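With one protein chain withheld, the remaining protein chains of the complex are depicted in position.
Each chain carries a letter (A, B and C) given by its place in the written order, and its residues are counted from 1.
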Amino acid sequence: MAIKLGENSYGKSRVRLLRVVRQNGRHDIKELTLAIRFEGDFEAAHVRGDNSKILPTDTMKNTVYALARQYPVEAVEEFCLHLVEHFLTYNPQVFLVDVEASENLWGRITHGGKPHPSAFMRSGEKRTARVTGTREGNTIHGGIDGLVVLKTTKSAFEGFLRDPYTTLKEDRNRILSTVIRAQWRYEGNEIEFSPVWHAARQTILDTFAEHDSHSLQHTLYAMGEAVLQSMDNIREIHLSLPNKHFNLVDLSPFGMDNPAEVFVATDEPHGLIEATLRKE
Amino acid sequence: MAIKLGENSYGKSRVRLLRVVRQNGRHDIKELTLAIRFEGDFEAAHVRGDNSKILPTDTMKNTVYALARQYPVEAVEEFCLHLVEHFLTYNPQVFLVDVEASENLWGRITHGGKPHPSAFMRSGEKRTARVTGTREGNTIHGGIDGLVVLKTTKSAFEGFLRDPYTTLKEDRNRILSTVIRAQWRYEGNEIEFSPVWHAARQTILDTFAEHDSHSLQHTLYAMGEAVLQSMDNIREIHLSLPNKHFNLVDLSPFGMDNPAEVFVATDEPHGLIEATLRKE
Amino acid sequence: MAIKLGENSYGKSRVRLLRVVRQNGRHDIKELTLAIRFEGDFEAAHVRGDNSKILPTDTMKNTVYALARQYPVEAVEEFCLHLVEHFLTYNPQVFLVDVEASENLWGRITHGGKPHPSAFMRSGEKRTARVTGTREGNTIHGGIDGLVVLKTTKSAFEGFLRDPYTTLKEDRNRILSTVIRAQWRYEGNEIEFSPVWHAARQTILDTFAEHDSHSLQHTLYAMGEAVLQSMDNIREIHLSLPNKHFNLVDLSPFGMDNPAEVFVATDEPHGLIEATLRKE
Partner (left out) sequence: MAIKLGENSYGKSRVRLLRVVRQNGRHDIKELTLAIRFEGDFEAAHVRGDNSKILPTDTMKNTVYALARQYPVEAVEEFCLHLVEHFLTYNPQVFLVDVEASENLWGRITHGGKPHPSAFMRSGEKRTARVTGTREGNTIHGGIDGLVVLKTTKSAFEGFLRDPYTTLKEDRNRILSTVIRAQWRYEGNEIEFSPVWHAARQTILDTFAEHDSHSLQHTLYAMGEAVLQSMDNIREIHLSLPNKHFNLVDLSPFGMDNPAEVFVATDEPHGLIEATLRKE
């Protein structure tokens, strides 16, 4: 019986960068948290403790800051591309570089009715990107994370399968709430990532708001379909949606009705719906 | 040597409520997380295990939902007041009721350029309220939590005290970032809580953006002073501000300068500045 | 109307230290997270942006590491005392120094049936200390945080107060679970902090396990009383105990009974019981 090293990788996670660009009194900022991961010829390091093909993860971190100085971080996908290209160029022992980025979305503080040139506030939502590169080419993903949404109409869950352990009641008018986590794959060249990102995000929000939902699966599919239909540069989309349940409170012990007005919010347990849609 | 029961209280925390109001196709929602705490005559419970003066914390939770059915939750301060009044009225064994609420701020999804009537998205910021009531009267606080801000100009830290362990350099142009946690005390009657809350929040943001900061203490004081000066109904304000450090990266080992463009974001360690300002 | 600066303080939080002592092949480690806070003459900094009495929080952090080099960190209370003494000695502008420490408890990995001399594993429990010092003297607290406990017998909750919103049933045999957070005040001189800490902790655990509990208040009081009765050097103890509810699952819809065997664990909402006991 021989023991073999199988799939393996190493890298640096939680590399945190703030990049400031100052032009004519107007400042722009990008705040990214990055994870870099290498796959390559690392068997000697594992088996014999020979580090001669191991670029330190500390160097990966330094590279983020050095490249940030050279590039103004316009779209997060582009900065990930620069990192992947750099690491593949200078590291023949590496055959795959995977860079994931999560961007804290800073908007401008409104002051005197106008966006302030150098003061910012942050929402909880993230813009994400992932570039996976080999010497054959790159796969580029964009996405959204942490976008919390809720609707109070057009959400039902009826006609489902029942078994002896089913106690759930049919519901024609439930609260639907989720935390949107979407990741789409770009295709084509010369993509303007930021306009596409904003359009995809708005399409997802519009669909969430307006869709006549029979289930969270149904809503997920509608959101993914709308993005694929309206975006030429997106070929595939993955959505991962927790079902954040808001349960109607039974007020009958207190002699009260509850016409879909008072709910208890819960975090656990929660449903989890995941799917990938793609253009054929 | 006798052992005595000193200060004591009990209550229910993390009571989570969603209240929906539906009027003519337009829906409004409030999502609150509440903590209720009683002080009172509970010595027998502690010392002898006699529960006859202990209203269960489960009942406190039920009361939140029952009262939410009766009141449409207009301003969070008002809902806290209803709860305090209810508990003091029906519980002679209780001499102080403390209700703290944290409101998840839901805004409307923009659809077709307009706010959607029944679909919402959430920021990370919270509106807070606290009402502490006895049979002599109530103290009412409003506040903000989790409002993350950052500015790229008008922030220095110079001329500070030095000792043999001081290595920090003077900085004329640093990043200033914090998570605003403010709590103010209302005074007077017939206060319209929501307009006051919005005005206080805008005053804090305006001051943060425009103030020529010599330190986070200096900014804190300016924000508190501006709120007290502009708001008749606020008598006292407490601010608690972590100093979220963004450190300039030293790129000189790579032969690069760094003219305040590339920073590393850190969460720990962090400064913490706290102060109360009041009208005399 | 004048605006006055009231209570105020500043400091450094989340200062993280690992101290290693190596003696004859046996290593000992202490891992602390510290928060340091100054009260003093800081009005000029707030009001006028004059930093001449502000020792940077960065210096507070440096001081932790410099003093850790000089002191081997025997008991966490003692290290806090060194910090307080240092800051009061060299900072006449400061009149109160508050140092809080939370120690990650590392035990030795068992190897070949024996504790390993230089390899460690960590539980989730923390040992805490707090020293608050002025030029008149120090107050020293020790404590426990994050100690999760559960018992399956000797816990009832009956005979409680009922009102129209009470639906809770009497329970003679419930699960009792909490996360122990205790803070006691030492008194006297020449206290051997670590033996006292271990004895107080064991007393709390013994009482939790054996006490015939009528409520979490009843258990809290018994634990506090046992500590005060058995420890000469402890004068006062504060306990803060969340009631981590484990609810019996109703299996009757599936034709099953549930004789206190199957429970659902919940984090929210939760009860919260707090009290201070002291020797008179």
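Heads up, the rule we're going with is that contacts are C-beta pairs under 8 Å (C-beta built on N, C-alpha and C of every residue); 3 or more make two chains touch, one makes a residue touch a chain.
In this text, all values refer to a predicted model and were calculated from it rather than measured experimentally.
A.B. asks: So one chain is hidden, and I want to know which residue out of A:29, A:205 or A:220 touches that hidden chain in the complete assembly.
C.D. replies: If we include the chain that is not displayed, A:220 is the one touching it.
A.B. asks: Just the residue numbers, please: which parts of chain A touch the chain that's not shown?
C.D. replies: Per the touch rule, chain A residues meeting the hidden chain are 1-16, 35, 37, 42, 45-59, 61-63, 66, 90-91, 93, 157-163, 165-168, 213-218, 220-221, 224-225, 228-229, 236, 242-243, 267-280.
A.B. asks: Hey, which chain C residues sit against the chain that's not shown?
C.D. replies: Per the touch rule, chain C residues meeting the hidden chain are 16-22, 27, 29, 31, 62, 65-66, 68-69, 106, 109-112, 116, 118-124, 147-154, 175, 205-206, 208-210, 246, 249, 251, 254, 256, 258, 260-266.
A.B. asks: Tell me which stretches of chain B touch the chain missing from the display.
C.D. replies: Here the touching residues of chain B are 164-165, 167, 253-254, 267-268.
Going forward, only the chains that are shown with their structure count from here on.
A.B. asks: State, to the nearest whole Å, the distance from the C-alpha centre of chain B to the C-alpha centre of chain C.
C.D. replies: The answer is 24 Å.
A.B. asks: Indicate the whole-number Å distance between the mean C-alpha point of chain A and the mean C-alpha point of chain B.
C.D. replies: Here chain A and chain B have centroids separated by 29 Å.
A.B. asks: Could you tell me which residues belong to chain C and also touch two or more other chains?
C.D. replies: Residues 165, 167, 267-268 of chain C each touch two or more of the other chains.
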